[in-house]
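Here the complex is missing a single protein chain, while all its other protein chains stay put.
Chain naming follows the written order as A and B, and within any one chain the residues start at number 1.
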Amino acid sequence: MKIRIIFIVVVVLALLAGVPWYGSASIVQFGIDALLTATLAQGWNLIGGYAGYPSFGNSVFYGLGTYGTAIAMAQFGLPFWAGLVVGGILAVLCALLLGIPILRLRGPYFAIATLGLAAAMGAVIANLGIAGRNNGLILPLFRGDALFYELALGLLALTTLMIYLVSESRFGAGLIAIRENEDAAAVMGVNTTLYKVMALALSGFVSALAGGIHAYWITFIDPGSAFDATLNVKMVIMAVFGGPGTVLGPIIGAFLLSAISEVLAAKISTVAGLFFGGVIVLAVVFMPKGLIDVGYGVRRLGLSYFVQNIRQNRL
Amino acid sequence: MELFSQIIVNGILLGGLYGLMALGMGLVWGVLNIVNLAHGALIMFGAYALYYLFSGLGLDPFVGLPLAMLILFCFGYLLQRGLLNLIVRSALLNTLLITFGLDAVFAHVAQLAFSADFRTINPTYAGNNFQFFGLTIPLARLAAFGVALLLAVLLWLFLGHTRTGRAIRATAQNLTAARLYGVNPRAMYALTFGIGAALAGAAGGLYGIVSQFTPYIGASLTAKSFVIAILGGLDKPLGVIGGGLVLGVAEALTALYLGPTYTDVISFGLLVLILVSRPASVFERA
Partner (left out) sequence: MQPFVGLPRFDTGKPVVGLWKPVTGMLGAAALALAGGLAVTAPAQAANTITLGAAVQLTGSLANTGRYYRDAYNLAIDQINAKGGVTVAGTKYQLALKILDSQSDVNLGVRQYVQLLTQDKVNFLLGPFSSNDAMDDSSVAEKYQVPMIQGGGASGQIYARGYKYIFGTLPAAGDYFASTIKMMMTLKPAPKTVALIAANDSFDVSVAKGTRELLKKAGLKIVVDEQYPESSSDFSSLLSLTKSKHPDVILWSGHETEALNFIRQAKSLNVNPHLLYSFTVGVPTADFRKALGADANYAFGMTPWLPSPGLKDAWFGDAAQFATLYQTKFGYAPDYHAASAVADVEAFVRAIEAAGSVNPQKVRDAIAKVNFDSLYGHIKFGANGQIVMPQTVIQVQNGELVKVYGTKFYAKPAYPLPPWSKR
């Protein structure tokens, strides 16, 4: 059994890695974007899905990664990898310093604090000279979209591997215990503060790397795009659409939603946003527990699974 | 000194409107446990409703305002009854998602229906002002401030001192008990959301009098309402207006002393600070 799973994973990865050779350039572009978004959703999954702390401010880490990379490259002429390291360190520092006070808050109040944090950080950067203020920074142009694609794929694969390992570990069990009942977890001897901060730092680290790759790929960044508030909502939606607190749910959610939105944008252009909104509304009504749960549910109950969902959640 | 007092007055007048924007969001959030990301879109609809009453029917904006509120009330009531009631018992994250989806739908429908052109509600007296101890008081803003205060007091009286208002609060606190006392929660939820939408409609109308608007103003107004609703304590109307005033004055002072580009640093920094520094018990109610 185990061998079969590993085999499937290797084949899927190999197929995805080969895209730049057999796919068109548009697919590669789409891939870079979808893979980075999936990484963000996966990063959110750790803190939001497993630990049950619904961060609405992971864009703060993404933004710091973006700016760390851009400042290192544009202002100090450092190579790309050094920029990624700088961005990653900034994000982890931010998670450690700000995580402790903010992770004391629960439920929606945590969500709002993170949202506020991301907005405040964006506004701070917009006033910083070294970050080019609100005008942003220009990175050197690099003609190698295949490399960006492979980097993004590698990052997503490693992030997912990390999530898998976490979910199998004592650490992961601790996070789930925190999600289900934090006070009980603390009584049982889980160091809740340490676990939560670690989850946030890991989540922030991968988000920052995604931001760094994106910055070098797009070549021009400004606070508006790096600390984009809709990015926060996007990554949560993708994770929840697929199934939060599962290893593969967020990836599936991210791929599927990115694909839908991309196809809509290409096919029906000006009403794409309208349809995308509609898809989300229908998804929440008919599959409030995410796609992964639909997989189980439909096998068990057939189409009445959807009816049952509505029965359960309506007033 | 004169500049300082003028800035404070500007901040207070703006803050009243801010408070009204957040009033409906706080009510829906506090009572129904729905964080309505489409709240800004409802405000936008309110602005368009008043715009058409004003430019189409020639109604004075302050006469048209109750009508715009009524339109938004019906819209909100039906939205809750027909759609949001279906998911109201699922996870809070899901209410965020569905209202995010609705926000996108509303903004795009608005562009199709009203075009992307900006609009203004511009009655002849919109630019009038009067002098008061050396301060300049804009008339329209003062009126908007008065309406905001009035609506907040009315909401406060309604929630605390009428049978229906008490039923709404009871539903929020204990659904089963409310049912036992013969309250129909489906209608009650729809009523609450309708009131929230009506308040958004009022805020939108007043916003349209002091500022231009397009189908896409919703997102930034949602964010602002979010902050204020939290500052003010959700379904406490007077608190929310207070939160609006605090934010209005804080922004005005920031603009004066640090520069306008720092207003977001201060308002969101303030939000995080307040959340983090208040004892956890205050926020345990959700």
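As a convention for this text, contacts are C-beta pairs under 8 Å (C-beta built on N, C-alpha and C of every residue); 3 or more make two chains touch, one makes a residue touch a chain.
Only a predicted model underlies this, so the values are computations on that prediction, with no experimental measurement involved.
The chain that is not displayed touches the following shown chains in the complete assembly: A, B. Contact with the undisplayed chain is limited, among B:R81, B:R141 or B:K236, to B:R141. Subunit B meets the missing chain through residues 2-3, 6-7, 10-11, 13-14, 33, 90-94, 108, 111, 116-120, 122, 126-129, 136, 138-141, 210-212, 214, 216-217, 220, 251-252, 255-256, 259-261, 263-264, 284, 286.
Residues of subunit A in contact with the chain left out of this view: 1-2, 5, 8, 12, 24-27, 29-30, 33, 48-49, 52, 54, 106-108, 123, 126, 133-136, 138, 141, 143, 145, 167, 176, 179-180, 218-220, 222, 224-225, 243-248, 252, 255-256, 259-260, 262-263, 265-267, 269-270, 272-273, 288-296, 299.
Definition applied: only the chains that are shown with their structure count from here on.
Subunit B has its Cα centroid 31 Å from the Cα centroid of subunit A. Note for the complex: subunit B touches subunit A at residues 35, 37, 83, 85-94, 96-98, 100-109, 112, 185-186, 189, 219, 223, 226-227, 230, 261-265, 268-269, 271-272, 275-276, 280, 283-284, 286.
Touching subunit B in their complex are the following residues of subunit A: 54, 101-102, 104-109, 112-113, 115-117, 119-120, 122-124, 126-127, 134, 229-230, 233, 236-237, 240-241, 244, 271, 273-274, 276-281, 283-285, 288, 310, 312-315.
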